[in-house]
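Yeah, one chain of the complex is gone here, protein chain that is, but the others are all in their spots.
For chain A:
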Amino acid sequence: MTDPWFDDAAGPVVRPYAMTRGRTRSSSDEARLDLIALVIAQSPDGEGDAKPQEDAAGSGQGDGGGAAVRPDGGSHRDADVIADSTLAPEHVDIVLRCRHAPQSVAELAAELDLPVGVVRVLVGDLIDSEWVRVSRPVPPAELPDESILREVIDGLRAL
């Protein structure tokens, strides 16, 4: 997949905020998307290709059904996003990446080579049109509980 907005010699062809039509704020300004908020693809008809929305609280419970519908087949499964004429190429790119695996806002920005602010606006659009939803990272000023910290320590030690 070649990136139509990037010219090898000249760099990005479009100034970043032209992609957002000049907007610097996301329309669904839900507490500003954190850099490590995970963007998760969902299908617009509400069937949720990742998992049911009710699960958003993050019980950690596996959702067996989600894996089965995960799109690995590629193109024809993705035709719906590509066909959505209200989406810019960058929107489509974000949805496709997130369909493959949930992506943090920071990762999307780095991989699309866009400023974080631009990605926030684009993700905000996609939340509005229900192509994606966003996981809540650990709320500010609230440390994760001890068992999670213990898990992190054990995980790091095993590196």
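Heads up, the rule we're going with is that a contact is a pair of C-beta atoms (placed from the backbone, for glycine too) under 8 Å apart; a residue touches a chain by one contact, two chains touch by 3 or more; residues count from 1.
Simple rule for what comes next: contacts and distances are computed from a predicted model.
Student: Just go with whichever of "Two-component system response regulator", "Anti-sigma factor antagonist", "ABC transporter permease" or "ATP-binding protein" UniProt uses as the name of the absent chain.
Tutor: "ATP-binding protein"
Student: Across the whole complex, list the residues on chain A that are touched by the chain not included here.
Tutor: The list for chain A reads 1, 16-17, 24, 32, 34-38, 40, 50-51, 55-56, 58, 60-67, 70, 72, 74-75, 97, 100-102, 104, 106-107, 109-111, 115-118, 135, 137-146, 148-153, 155-157, 159.
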